[in-house]
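A single protein chain has been omitted; all remaining protein chains appear in their positions.
Each chain gets a letter, A, B and C, in the order it is written, and its residues are counted from 1.
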């Protein structure tokens, strides 16, 4: 057991922290107030930076692969490093972090289940040219968590797939399709009657005729990040843009639905980490302000002497660190090549709730200043809440944890 | 709207408080430590007192009926009065309060759905002679809340019913059957295949051959109260000891299962009130001790100044009063003849949780003294917990509230 | 005798308020939030309904029957806030002045001040209580009122002063040394500086400002009554009632959504995780309402009720945050989108632990 940061980790964190402080914090409020605008200077800067260090900004970046660099130890800590860096970036600004041009969830899917040829076509040269985004489009207006309800259809027509349907809540979908030469991984069904097994994911490149971003959502928080509604009308893509086999295999397989679901095992800790970054930003600022006022937290004081403020700060620090450790453990297991679905959902469920409560409490404890948009606390409260919703809501992740500890199938517990 | 106590209420409370302080508190610890013994002096005293004022100790006493005494106003406040008095008695000791010789839940059932003749036979002269108890036997080893699972059978044989089965968690069952000339109302089914509609309740008098108390439970709290396991082997009772009609009416009716269920509308607020009495006892004692130490609760202090202790006390007072008001409202509605199932379950669910937390917190805040059996706080923590379990667990009551606000049937939400 | 039923007059008021909130306030709430303004037609409509006039006894030109009870005030506040909090605070703002004068003012002050708020149309009221610092607490103000001969000199800084730039008078609360005093400061008074309109997490439609008082002089007659802490407690009752209204809005919206939304072959409301969350929201909302009603009732009995008010205020502020957050959670991703009102209730709800003196009963 070891709770020390490797040199590698310390360096990566320091670099991400530098980006967060100098490139993100200064523009965070502006792009919250000016929703639906694009921080191109930031995008270009991050794009160039990414070329230097991709893990820093790739969701699920190389989960499980060996990093091979700096760190003496043979064992990989790539997922862990990704989480640590993302915590720093989200500490800078969660909305901007989600806007960083990169292969994102779409890229993660290609990486997880794509063929070498697909990785070559869509990832190998991704970082060339102008900033690009790749997104994942799963949700549809009539369903959220129940992703086997996918109604978007994919029909084979000669050497093309023809997609029809509407996708919502597609993070960076607008930038992937309309503001760059990126792509969106779209979930569609080959046969609605066949349920999960018939659901496949398809790589839809920017510029594909019939693909339109029909709405960009107004949100409570993470406003710098675009959340797109995408309409597919007879959108035609090459036959080999399907991820995994086109066959409908009744039993889930890594290549099909299950495979895409498996990417959650790496993305959930990463979502947790981003929320933790936001909550830490709030807690850091609150503590700074308290220190300025000469208030010191007496951690060991008795409830007969400790103030409510001190206890609240103490509880928030414990909640935040607990969420972080759960997240790191889920990463640690992935880096060790262990199955971590339960731990990933534990981390996500715990972090989602903790960061929501922490940021809400920081606003409260900062009083009128906390409620004012002159300070960042209120923004972080709005930004943090999404942590408990996307990549599986609190309820979905609790359900996964419950099934796991009870040894139940989704049929036995739903 | 009125939050003032009527003279009638004030008198009843004062009387109950007097009993609680002088008759119950002095022996409370003894009959917690000496489980399975009987405080006969207390029984006899309460028995005589009951003759003077029955409502004081009758569960669901005259809910909905007009009291007609003292209080000037025409409108009834009988359910309210019962709750207020029971809060006082439980403040004295919850285990002893549950042990008070009276018609209890069994009597409440007879009162709710019995025929005039049955009321005459079992209630009219109940208070004559030596102390008596009447109990309700619903639960069986294989089910708790799911009371349509009743497996105890009732078979008609000439002018008798023959009962077979095992009942557990029958409060005061031992005293009703073995220590007095009382009775137990037993739930049994006329036909297991017919579900709810076939479940009837039967009045089983003490001394009925084939009825045996096979176990008296060891419990965490309310140890002065006996919790019996009752075995019925070819227990024969007169045909007219059935409550309601012997016919199996597919649709629930007040006379059958539904009728008995309806008694919960009065018993749940009463259970809530008893828990509130226990929690109040703990909070009162904690505050006394704090006052002795010169600690004053600064209710209006800011979180920057208020101590954790002060905030906890403040929260407990609010939780306790909230539970009390929810309980009083459920009573108020019943006294007005309004349907109060939702409010009764709201009160029970809220009180069950609140009194559990309050008593646990009082033990914590009293430190080593709270954990010691020299003080009563630890006992009240053990006594309070049952509030969240019997007469429908927290979960059952939440379910009832949910159905009510959602307008769902038990089929739609279960 | 304990009784939770509203009397006929109260029931009538509640029906009127709820209808107005549902038919006119709620449909305008989102746009008001995005446009950061309260539509004039709502102001006029509310004025016609006489929420202000009804709170003033006939003796002073209103058509209220005697002093309005805090409970009735709480019912109105809850109902309007269920429509929208920012709009409710705007519409009820005149009571910040009117109530203070009625309850603390001299006969002369009543005759002088009240008529201005009983014209043909709505006249905004304003009160300055909160001060711009983290540890602010309503009993420890740093804004001071120093008596100099026949005048009071006010110095200090306030924030969250609603309608400061729009109102003819601001009721400024300041420490007098022996407690808290309330001083009527007319717009444009020398030494009164009204800052930029504030931007906050919530209440976007409500115009609030920071103000500075630098040697601002008002005649002794501008002081309304003695210890004004009593008004700040009444404010907490009004705000707590509004918290209940906001929570109820979120609960009812989440119920409708959950009964309509499909997942895993059923409505999400049929899932215990969601159903129990809704049940808990309902119980907590009702518990908070009853606690605050009792606090209001205690005030109506003429007691200071500082303990009851503090308990209810704390409980309601925590409740509304939890309930509105759960309301958003029930909607999941859709709750995070501004197409639905739930996120607005979260942002408004968070304010209740900060608001002081922003409404009155």
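Criterion: a contact is a pair of C-beta atoms (placed from the backbone, for glycine too) under 8 Å apart; a residue touches a chain by one contact, two chains touch by 3 or more.
Being a predicted model, the structure only gives us computed values, none of them experimental.
Check B:172, B:185, B:330 or B:363 against the missing chain and you find that the one touching it is B:363.
Within the full complex, the residue among B:24, B:172, B:344 or B:381 touching the omitted chain is B:381. For subunit B, the residues in touch with the chain missing from this view are 139, 142-146, 149, 168-169, 217-221, 227, 289-290, 293, 356, 360, 363-374, 378, 381-382, 385-386, 388-390, 393-395, 398-399, 414. In the full complex, the hidden chain is touched by subunit C at residues 271-273, 276.
Within the complete assembly, residues 1-6, 8-9, 71, 73, 75, 77, 80, 299-302, 304-305, 314-315, 317-318, 321-323, 325-326, 328-329, 332-333, 336, 346, 349-350, 395, 398-399, 401-403, 405-408, 412-413 of subunit A touch the chain that is not shown.
Basically, only the chains that are shown with their structure count from here on.
Located most centrally within the structure is C, per distance between chain CA means and the overall CA mean. Compared with subunit B, the chain whose C-alpha mean position is the greatest distance off is A.
Our note on geometry: subunit A versus subunit B, Cα centroid distance of 51 Å, whole angstroms. Chain contacts: subunit C has residues 135-136 touching two or more partner chains. Multi-chain contact residues, meaning those touching two or more other chains, occur in subunit B at positions 304-305.
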